[in-house]
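One structure is given below, encoded as structure tokens.
Missing here: one protein chain of the complex. Every other protein chain is in place.
Up next, chain A:
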Amino acid sequence: MDLRDSPDEARFRGRLRSWLADNLPSEPEPATLSERWPYMLAFQRKMYRGGWIALSYPEEVGGQGLGLMEEAILGEELGRANAPTMIPLGHLGRPLLSHGTAEQRRRYLPPLLASEEIWCQGFSEPQAGSDLAALRTRAVLDGDEWVLSGQKVWTSYGAFADYCLLLARTDPKAVRHRGISAFVVPLRTAGITVRPIVLANGDEEFAEIHLDDVRIPAENLLGKPTDGWRIAMDVVSYERGAVDVGYLAKFDRYLTELAGLVRASGREPDRSTLQTLGEAAAGLEVLRMHCLRSLSERVEGGSPGAESSIDKLLMTRVEQTLMSAGLELLDDVTTPDRSEWFDRYLYGRAGSIYGGSAQIQRNILAQRVLALPRGPRA
């Protein structure tokens, strides 16, 4: 155990802290996604130009060639500085890095990491949510083109994206997950219709994507044919890490904000206030420590395994506890920020659904970590 920064890490943290002090936007973060998107994008691009994004990606694809600990430090410092929310799509570069050809990496990764081209994740379908392997979108090779038909749904940031990492069935005869392939799909291709879906909090974060005989070049296949399931599992395992999706910093900022509101109320906090706020703060420390532990294990042992479902369930618990704390503490209906906190609370309900629902995470832990016998279903 040594949670001190190494000399290199300390220098990195020092440089980052002073860069943030000089470069944070002076305007507060807008509440609605339509206004927040350009604000987030501008800051994310500025950070990229400063050399603070894609820290643990190799330099040849536009990353900084640093380690996972620098990613952890970034999360801590963004939280400490109350920096704008990061666009939680950084993990989408991972499958390109691990499964892409040299040409795909060269073409797609630099603009993805620079947030010049936005990517989304085309996994879920109307008939394939938790049972992702039941997906029906088809891809058929026709000469040197793949022809895609089907529908994707609940695609986060789909209406803002330029590219979609999309799963489709290429071998209808193979059993379920064995017949799936992954594709790089430019969303400006003929035959694609993207319709935004408004979330309960008013944000148009989701979209549905309709594919009607969409023709893309053969080389847009990612990995080998029928590698799709493995690639998808790789993506979701990164999506389960709070550092990978930049949520640690976001939760830290929310907690600071919440504590500030309690202070501004001028009331002496009672026992229930101290408990509610204390539990939210403790949760954040637990998440921070668990992330450090998971990242250390990844430094030693490569990509995250089935244990990443623990990270996801913890992240969800911390998020939902924090958002509920907001509602509980802002019980004065005239508090100006109350409805914004309610929207965050609503948004927090998605945490236990996306990236594999909380129930799917529990299945994974029971079967793959605890090695309990498989049930009648499987």
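Side notes on the structure shown:
Methods note: contacts are C-beta pairs under 8 Å (C-beta built on N, C-alpha and C of every residue); 3 or more make two chains touch, one makes a residue touch a chain; residues count from 1.
Keep in mind that, in the parts below, contacts and distances are computed from a predicted model.
Among the names given as "Acyl-CoA dehydrogenase", "Lipid II flippase FtsW", "Carbohydrate ABC transporter substrate-binding protein" or "3-isopropylmalate dehydratase small subunit", UniProt records the absent chain under the name "Acyl-CoA dehydrogenase".
Checked against the full complex, the candidates A:Met1, A:Ala21, A:Ala190 or A:Val333 give a single residue touching the omitted chain, namely A:Met1. Residue A:Glu297 is the one among A:Asp171, A:Glu297 or A:Asp337 that touches the chain not shown. Although one chain is hidden here, its contacts on chain A can still be listed: residues 1-6, 9, 69, 72-73, 255-263, 269, 271, 273-279, 281-283, 285-286, 288-290, 292-293, 295-297, 299-300, 307, 309-310, 313-314, 317, 359, 361-363, 365-367, 369-377.
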